[in-house]
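With one protein chain withheld, the remaining protein chains of the complex are depicted in position.
And then chain A:
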Amino acid sequence: MLASLVGCFGDFDRAEEAAQEAFAIAAERWPASGPPANPGAWLVTTARNRAIDRIRRERTLAEKIHLLPVPEAVMDESDDTVIKDERLELIFTCCHPALPLEGQVALTLRALGGLATADIARAFLVPEETMKRRLSRAKAKIKATGIPFSVPGAPLLADRLDAVLAVVYLIYNEGYSGRVDLGAEAIRLGRVLAGLMPDEPEAHGLLALMMIHHARRRARFAGEDLVLLDDQDRSLWDTGQIAEGRAMLDRAIALGGRGAYVVQAAIASLQARERIDWGQVAGLYRRLAALTGSPVVELNRAVALAQAGDPAAALDAVEVLDLGGYLYFHSTRGELLRRLGRDDEARAAYRRALDLATSTPERRFLTRRLEGF
């Protein structure tokens, strides 16, 4: 509903205000008269007409110039009007790279997720006032700079879709740390996106990735402690969601998807198997490293190599990485050295990891490892 109102007025504040008004009128009338045949269309039409009235009033009263062009009001629209779905336009507007990333994230959650400002503030651990300012700054920039309310054309689409997917994945990862259930919200957004772009493999890849990870969330912690994949209680996995994620992955691959999200989803899917083919996982990490050029991906490839039974090759792959400030570089080195029987070096590596660890579960995990020697 908000999407079609923003599409109509090109103005988030006006759209939100109009939507609230329409809901208020509905709350007043529907209990007596019963809801109309198509409540969604009724709300949009009512909101649109209210907003147009308001714009007209403002124009005559204040001689306001520079308002956006107002579409002709259609006052006698019947209840079964089909309202154009403009959520895709809204997503691309909210995730426009000219907006600061934190503004993109907040606006996406507010406008598409329908989350209250207070909830978004809580999720990102900032005061509500800060979040309110962040949102209004983003909305003001959209309006003042003429960020278009449209799906970008072919030459821009690939880059801009990457930006949209990055925002959704960022929202997902905020939830991954367990603070607020942003994971479920990100999946909902991912579903909307995949539904609206049925031929985009990476949109399906991202959704598959999030679903398969999300399905394992209850097994990831035991109380406050991190549980490694090997030790997770698989009965806590949401097998329905894993199956749905895999179906999404199949669709992405059938669409020719070979991008970073599709490859990551394929890795997650393999890791959710009863018996994990670590050689295949290592191969996929190699492909992902080629796509992203990320040393962290190389580190994951090394872990897969070790799991496949070759800790010496894994250690060789780790030693060349320039990740000295990264906790998991040291903990991985420690584990590989331990498996190779080089205990002194292993302990030193684990200690280095412990120095870098900030969260309580991580510190506890590393301390236990050190005590295990």
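Here is the rule we use: a residue touches a chain if its C-beta (ideal position, glycine included) is under 8 Å from a C-beta of that chain, and two chains touch if they have at least 3 such contacts; residues count from 1.
As a convention for this text, contacts and distances are computed from a predicted model.
Missing chain, UniProt protein name, picked from "YciI family protein", "ABC transporter ATP-binding protein", "PepSY domain-containing protein" or "Na+/H+ antiporter subunit C": "YciI family protein". For the chain left out of this panel, the touching residue among A:Ala98, A:Ala158 or A:Ala290 is A:Ala98. Across A:Ala22, A:Leu90, A:Ile147 or A:Leu305, the residue that sits in touch with the chain not pictured is A:Ile147. The hidden chain makes contact, of the residues A:Leu156, A:Ala222, A:Ala247 or A:Ala290, with A:Leu156. Seen from chain A, the chain kept out of the figure touches residues 66, 96, 98, 144-148, 150, 152, 156.
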